[in-house]
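Notes follow the structure.
Let's turn to chain A:
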Amino acid sequence: MNELIFFINKVVLSGAIIGCIYALGAIGITLIFGILRFAHFAHADLMTTGAFFALIFASLLSGVGPIAGLPTGFVVLPLAAAATALLAIGLDRMFYRPLRARNIKPILLLVASLGVTLMLQGITRLFAGTSIRTFFTSEKKDIFRIDVPFDLATRNIVITEPQVLLFVTTIVSIFCLHQFLTRTRLGKAMRAMADNANLALVSGINTDTVVSATWIIAGVLAAAGGVLLALDVALKPDLSFNILLPIFAAAIVGGVGRPYGAIAGGLLVGFSEALAVFNWSLLIRPFADFLPAWIEIPTRLSIVPTEYKLIVPFVILIAVLLWRPTGIFRGQIT
Partner candidate 1 sequence: MSVILEIDGITKRFGPVTAVSNCSFQLEAGKITGLIGPNGAGKSTLFNIVAGVHRPDAGEIRLSGEDITGLPSHELFARGLLRTFQIPHEFSSMTAIENLLMVPAFQIGENLVNALFFRRRFISQEREVLDKAASVIGFLGLDHVKNELAGNLSGGQKKLLELGRTLMVDAKVVLLDEIGAGVNRTLLNTLSDHIEELNQEFGKTFFIIEHNMQFISRLCHRVTVMIEGEIVTEGLPEQVLSDPLVVEAYFGGGKRSTTPV
Partner candidate 2 sequence: MLINATNLVAGYGGEPVLNGVDIELEAGQIGVIVGPNGAGKSTVLKSIFGLIGLQQGKVELEGENISDVPPNRRVGLGIAYVPQEMNIFQTLTVQENLEMGAYIRRDDYTSAMERMFDLFPPLKQKRNSIAGNLSGGQRQMVAIGRALMVDPRLLLLDEPTVGLSPAFVHDIIERIIAVARSNVGVLVVEQNARRALEIADTGFVLAGGRNLYTDTGENLLNNPAVAKSFLGR
């Protein structure tokens, strides 16, 4: 029984946690790809920058968290999200829009986003240094240990407060996004423009507004992902490159331009990472008595060694690109 709890902690929960983070980033990637037609390489840094904004607001407003009974970093999330959305729009106005206006090849917009990602990295590190930062210097991180009502189980399912908040935020964000895209005029216009930009123009849709809305949504979700990741573990400045390829993997697995696909893709990548490094011998060991004696259970039996965890998303990414570049959910319509 303990082994099962271990499995839940190590795979189900941690896979879902990192999967949610990836999903929040991948939605932005996929929306930008759908509407502006380029791969936005600066997205992971938008996420880290969002976390830095939260860090700044949290240090300015320390003490707000305990009043609300939530981590300060989470309480200031709306502020950080607003700042990130503004930053995203500003970046578009400054660096992407002038290039779009010249009808440049989309691949050069990708290069421009590389430039933007370097600038963001440089600036955040210049001002915040390269050391690891955490939101929990003065506050303590609540940890919930859930008892499992079985006699054999002595261990607990462990989940922290930021992780609970992450699940709640992800579910709420996805619900709101779904409502926005299917119910509101602007949301439908976004889908229309992703579908057929020329016809959107012909229908009188103000494409500038749609582009701004895209950046706002992408920025808000990126900030949410970045802040919650920083709350869950810590804010490492070089975090962004580690999440860049996983979120691209998630977006491509889900089929670019499809927000719901990106969510599924994020979870898929997250679970794959967790499953790939899980030590299966823990699950098999309880059954050792039933196995013939000549089978020796190794102490470590994982699909890939832990050191290679980071390349799991890349392998998924490349497999999907080669096997089905349109994504595995291409039948789904946004």
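Here is how the candidates were picked: all candidates are chains of the complex that A comes from, given by their letters.
FYI, contacts are C-beta pairs under 8 Å (C-beta built on N, C-alpha and C of every residue); 3 or more make two chains touch, one makes a residue touch a chain; residues count from 1.
Everything numeric in this text was worked out from a predicted model, so none of it was measured.
Chemist: My understanding is that every option belongs to the complex but just one is in contact with chain A. Which one, out of 1 or 2?
Modeler: Candidate touching chain A in this assembly: 2.
Chemist: Touching residues of chain A toward candidate 2 in the complex: what are they?
Modeler: Chain A residues touching candidate 2: 185, 188-189, 191-192, 194-196, 198-207, 333-334.
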